[in-house]
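The structure appears right after this line, and notes come after that.
Of the protein chains in this complex, one is absent; all others appear in place.
Residue numbering begins at 1 within each chain, and the chains themselves are lettered A, B and C in the order written.
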Amino acid sequence: MSEHNHKLNSNEPAPAFTPALRKQIESFLTRYETKRSAILPALHAIQDELGWIADEHVEILDKEFGLHRVQVREALTFYSAYRQKKPRPYHIQFCNNIVCCMLGANEVIDKIKGHIKKFEEKGKESPFGVEGVPCMCVCDGAPAMLVNKDRHLKVTKENIDSILEKYASLKSGV
Amino acid sequence: MGDTLTKVKITTAFEGKPNARALKTYVDNGGYAGLKKAFTMQPGQVIDEVKAAGLRGRGGAGFPTGMKWSFVPKDDKGPKYIICNNDESEPGTFKDRYITECNPHMILEGMIIAGFAIGANKGYIYTRYDFFEEIKWLETAIREAYDAGFLGDNILGTGFKFHIDHYAGAGAYICGEETGLLSSLEGKKGQPKLKPPFPAISGYLHRPTIVNNTETLAAVPWIINHGAAAHKTMGTEKSPGTKLFCLSGRVKRPGVYELPLGYPIEKLINEDAGGMLPGYNIKACIPGGSSAPILTAEELKGLTLDYEAIAAKGSMLGSGAIMIIDDSMSMVELLKVTVDFYHHESCGQCTPCREGTGWLANIMTGIMAGQGKKDDLQRMFEISRNMEGKTICALSDAAAMPTKSIVTKFGAEIADFIERGKRA
Amino acid sequence: MAVVKVPLPPIDSNVFSAGWGYITTIAAGMWKTLAIFTVQLLKIEKTNTLEWPEQAATYSDRFKGKHFLTLRDDGEVRCTACFLCATNCPADCIHIEAGNHPDNELEKFPVRFEIDILRCVFCGYCEEACPVDAIRLGPEYAMVGTNGGKWVYTKEYLAERKQLSGGVISVKDENEKHPIVEAPKGSRNAKQIKSYARHGIH
Partner (left out) sequence: MSETVTFKLNGKDVTVPKGTTVMEAARRENVEIPHFCWHPGLSVAGVCRFCMVKVEGRPKLEIACNLQATNGMDVKTDTEEAKSAHKWALEFHLINHPLDCPICDQAGECGLQDYYMSVGKYQSQMTRPKVLKPKMLDVGRDLVLDTERCILCSRCVRFEEEVTKTGALGIFDRGDRAIIGTYPGEKIDHNYQTNLVDICPVGAFTSRDFRFKQRVWFLKDKPAVCPGCSTGCSVDVYGKPETRSYFRLKPRKGEANGHWMCDKGRHMYSHLNQDVRLRTALTTDAQGRRKDTNFAGAIEDLGKRIAAVNPATDVALLVSAQHTSEEYKSLFDFFVGELGIKKVFQWREPTEKIDAFDGLLYRGDHNANTSGLLSALKEAGLAAGLKNEFDAVASSGAKIVIAVTPEVPSTFPSFEQQLNRLTELDFVSFWTLAGSVADNKKTKHAIPMKGFPEKKGTFINHEGKAGKLDSPFPCPVADGRDLTEIIAALKQWRHSHGSR
């Protein structure tokens, strides 16, 4: 699966936990039958809140919440949902499985990559990062993609530009 | 077939209704009636009813649901669990998402009935994490059900206690396998557990656990409500009832179709879905999600959609994900996408699967890069053959079966590609 | 092994018998010597004797002479101290002491590699056993020394004769025998790949 967006942020400092996040993780610890079950929801919570999961976060989960660091890291590396590097503001997950691929997903991904490259050629960081992901189970709307948490269906070479533009304009103030 | 092909909506009854997901809509249209009826029966009777209805697991394997429930030890007084497998991830499938979209209460009701039948007091709905909207709908539905007294310590005054919680997966296909799902629910890596013991004896936290597909559970209230006999009138004798078929590809109207089992596939494609888009012809069809062996266009002729008929053609109904491959698709690319998917998703536990999927993907990478060898097809066939039936779960088979079928049925096209060292 | 049978001199009893016979025989012998000496002196006939060491002797290409250790491109011995030659040696003449290479990626290397040449039977099994083509039996046949001579060849001595590398039998170069594999992008640096190739896919 291709990844395109990790070069610039590899040494990004880990963002700190917010009190709300701590409270949320705390609630997971007792919500399930075992404490270990809290690992997945806790990682999701961190990623939702902070965008990605750093090694420091794993250590906090160990020290402050009593989740074994090896177990947390096992989950973190096993599941492809978790990002261990800071993503771009708009992280695009593009399905490149059978149906989407048949309906032209790869061409759209290439186009998005071209879009990102244009930014980089200008020496700027593109607000977009793209990765190919396995089937998102919305094949009736293939090709499909997720931009952060927004699902877009029937994305084609033709309409991808307008979608990216919409996001780019949202981002322009930042 | 006549009568058995009547299009009764069981799991998609709320399709297109305004405000479909609300509890009120559900109750107004006969929702939770099945649960009330179940409470008038003995737990054993509920299991017998589901058994008699001939309901088969809709997740892919088609194991009889009532039978699965009856494996749970009855005299065990400890905690038992009902897990709804909503971790839809088989490529080509989108029916569980659709049920959640139509009416999540149906799933909850099915879970409560199942819990009542096996004596479980706790249920989990395990959903894929990237169904962001769907998770919200589920959470809303659970809240509504608690408020209305359908969930809690004393459901509808019967004294039956049942709680449902929601758990999100984290992007692993293997968690759609029932024991992989259980590992994941325990906060571990989603690696399938060794069987025996089966989850009905020792599952979540080593307690008796039933893991059912969303569609299976959603069909339960209707069966209890209308009786096993009514369910048996639909579909075929060995595969009664209706099933959701997820039709995708270049057809005019791709989407979810609830059809009785035994429905002719050509009718589905040409009439219900309106046929292929102009300019495209069917080249092949994957009838049950990407794990199912591929069928050629010829093999679709006269094929009916039920477990036995498709098995007779050497493929499987699986999750009911019908992917129509049209002639724009290169089979090399299809094979590459397929083996890459399984390579990416293999949990890495069993050697034949871990290494086999990697090896297949490795060979395909070589072929795509123009480094293919003459005997690569033979090699891929051999590898697949030796991956099958050798592992804890069926992912290895799921990778091997389509590979074998594509290599066998479209070998000439791939060999041609290898020969020319470039895209065919 | 073939046995050369030397025929006994014929017993001649009548002609040169008793007291005078040996003088005649000596004279005959001297005559022969003188004849050959003259023929060779006048270069009438080609001589088979070499004026070694001024003249070099040539042996068959398959001659197994004094050992040498082959070198990698970076000048170090190719030997990985796997002990297979020592294991295979029927004369028990190879002594290796392995150690951790300062370069972690190369892992194992011979700290000492010694051949007790007086024990060696020049069978060539070490060469056959070597998985990385590190030891060869070269064309050198002259192994001279005195009582105090160094009969145990050290690693440095075995490896210093660069002019011999390329050898006689094993003419394959490293890459031919151990093809360098293409690394997946970003996985390892070239040196690792090199070490990987060195230790082998066969």
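Just so we're on the same page, a residue touches a chain if its C-beta (ideal position, glycine included) is under 8 Å from a C-beta of that chain, and two chains touch if they have at least 3 such contacts.
If you're wondering where the values come from, they're calculated on a predicted model, not measured in any experiment.
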item	value
Neighbouring displayed chains - absent chain, whole complex	A, B, C
Which residue of A:Phe78, A:Phe94 or A:Phe128 touches the chain not shown here	A:Phe78
Hidden-chain contact residue, picked from the options B:Gly152, B:Gly275, B:Gly314 or B:Gly366	B:Gly366
Hidden-chain contact residue, picked from the options B:Ala38, B:Leu185 or B:Ile392	B:Ile392
Hidden-chain contact residue, picked from the options B:Gly78, B:Pro196 or B:Pro278	B:Pro196
Chain B residues touching the omitted chain (full complex)	172, 189, 194, 196, 343-352, 354-359, 362-363, 365-366, 373, 379, 382-383, 386, 389-392
Chain A residues touching the omitted chain (full complex)	55, 68-71, 73-74, 77-78
Missing-chain contacts mapped onto chain C	80-84, 87, 98-100, 104-105, 107-108, 131-132, 181-184, 187-188, 192-193, 196, 199-202
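Going forward, only the chains that are shown with their structure count from here on.
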item	value
Per Cα centroids, the chain farthest from chain C	B
Separation of chain A from chain C, taking each centre as the mean of its C-alpha atoms, in whole Å	65
Chain A-chain B separation of Cα centroids, rounded to whole Å	26
Multi-partner residues of chain A (each touching 2 or more other chains)	none
Sites on chain B at which at least two other chains make contact	none
Residues of chain A that touch chain B when the two form their complex	1, 31-41, 43-44, 71, 74-75, 78-82, 93, 96-99, 101-103, 133-140, 142, 146, 149, 151
Chain A partner contacts - residues on chain B that touch it in the complex	79, 88-94, 96-97, 122, 128-133, 165, 167-173, 184-190, 204-205, 246-250, 254-256, 286, 290, 321, 323, 325-326, 328-329, 333-334, 337-338, 341, 344-345, 347
